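So that we are looking at the same thing, I have put the structure below in structure tokens.
For this depiction, one protein chain was excluded, whereas all remaining protein chains were kept in their positions.
After this line comes chain A, so read on.
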Amino acid sequence: MHYTGAQILLESLKREGVEVLFGYPGGAVLDIYDEIPRHPELRHILVRHEQGAVHAADGYARATGKVGACLVTSGPGATNTVTGIATAYCDSIPLVAVTGQVPTALIGNDAFQEVDIVGITRPCTKHNYLVKDIRKLALTIRQAFYLAKSGRPGPVLIDLPKDIVQAKTEFVWPEHISMRSYNPTYKPNLNQLRRTAEEIGKAQKPVFLAGGGVIMSNAAESLADLAQTLQIPVTCTLMGLGAYPATDALWLGMVGMHGAYAANLAITSSDLLICAGTRFDDRVTGKISAFAPNACIVHIDIDPTSIRKNVGVDVPLVGDCNLSLQGIRDICAAKFGSRNWAEDHAGWLNTVREWKKSKPLAYHHSNDSIKPQQVIETLFELTGGDAIVTTEVGQHQMWTAQFFMFTKPRTLLTSGGLGTMGYGFPAAIGAQLAFPDKTVIAVAGDASLQMNIQELGTAVANNLPVKVVILNNRYMGMVRQWQELFYNNNYSATSMEAQPDFVKLAQAYGAEGYRIDSSENLLPVLKQALSTPAPAFIDVVVEREENVYPMVPGGAALDEMLLV
């Protein structure tokens, strides 16, 4: 059967299990778009900006665990995807971005809408391809999906010149896939597992630190099982939230710059730190030399480069988080039998519980204004935690991380590594497409939302009932907070006084708009807004100069926190 490049692309996407394709047409991909209507089982979602397409595919991938897919044209279409690709790269999100390219004969000639997107995205993709031979197209797509989802996942880009899309060849789908230069290690080393079990046996003050890798490898259950069996308290990075139920007694809270007092102190005091699927970002460690100074550090990661990159490690464990945690469980079960861990760790658990009790996450309530933290608490209360929450980047992101009790993996979608403002709203659209019946809430700052606010058009056009809750302080809140604390209150360029009427703006798009400016209205109006079947902006006017605490100032040790 002879297919065109466009047909091969769409057929291959379907074989890879793609159900939703986010995209934006243009000259170089016209042939692909010409073909799309003939593949109704591949749902194409027309976004309003290519950045939105990548973030939506990313949100879809994070919420489902599947590979997200998007399609854009050459030149500006391609460059507009870069921020989204870099966002996915930093957080190890599996996605495949297909970009159009000028015809092969024109490449290098500065043709109209030509850009070397393979060169541009080389450092922010797991791998990328320029397809120059149509006979390699199917294999390239197969490899791209395989790379995106295996090992440490990440974005893969395929650049498709227009003549390749138009050319015809026999379609041969490569069922089996293997690459001699790419063999990720899944199975952990048995000796290292044994060493970990030995350290667990000796430890007086053990702590689990879980990152996004635990979610990625579907290891949340194994983590909970192990932590509860061994009675070891758990903290998560921002990317790890949801990997352990925040309602559990062993939960310490999030770690890091805006981490909970108990979590940061527990890490600093620990004598054994078992880290899984985390790469020790500087926002997690604080001052490296003072990070878990007395602990034996076990580091589980599927990417060997993560190990010993930022933090010295005593027991390196290269492998899949889930297999590793299960391996540790099996060895501990055989080695320690029915040892009474609750009794052995009673002193330590008491200490961390005291920390939790003495300095819980807190804020000062106010009679005159709505506190942003209160909004997040109310959202949690209203949804019972049963929602997919996305965030933009800034104060509202940290408050969401702190005050929404995430209990399940894949329920918090947030740009952790790159910190991309403008991520949350399109990501929510992706998540809602994957789960049409779930409550999907994008918590946004008034500044962040305006970076990709045009995607409201996408939400309305596709009847996606995404709820955008704007914590509106008319500032770039987090930058303002730093200016207040470290730059003598010099609020340079952080005021967002001139802003649209978000309610009217929502209505202008055909969505619903709500404004909440008094505490009494918070619960009822949020409740009403969450129950509407339409997309909605909920503009919550909050205390303008509220700060996120605890805060570990840049370069300080984790236990040097500014508290409320």
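Here is the rule we go by: contacts are C-beta pairs under 8 Å (C-beta built on N, C-alpha and C of every residue); 3 or more make two chains touch, one makes a residue touch a chain; residues count from 1.
Here is the rule we use: contacts and distances are computed from a predicted model.
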**Fill in**
The chain not rendered here carries, per UniProt and among "Acetolactate synthase small subunit", "Septum site-determining protein MinD", "Cysteine desulfurase" or "ABC transporter permease", the name "Acetolactate synthase small subunit"
**Complete:** The listed residue (A:178, A:305, A:358 or A:488) that touches the chain absent from the view is A:305
**Message:** Of the residues A:8, A:147 or A:250, I need the one that contacts the missing chain.
**Reply:** A:147
**Asked** Footprint of the hidden chain on chain A, which residues?
**Response** 118-119, 122-123, 126-127, 130, 147, 179-182, 303-305, 307-309
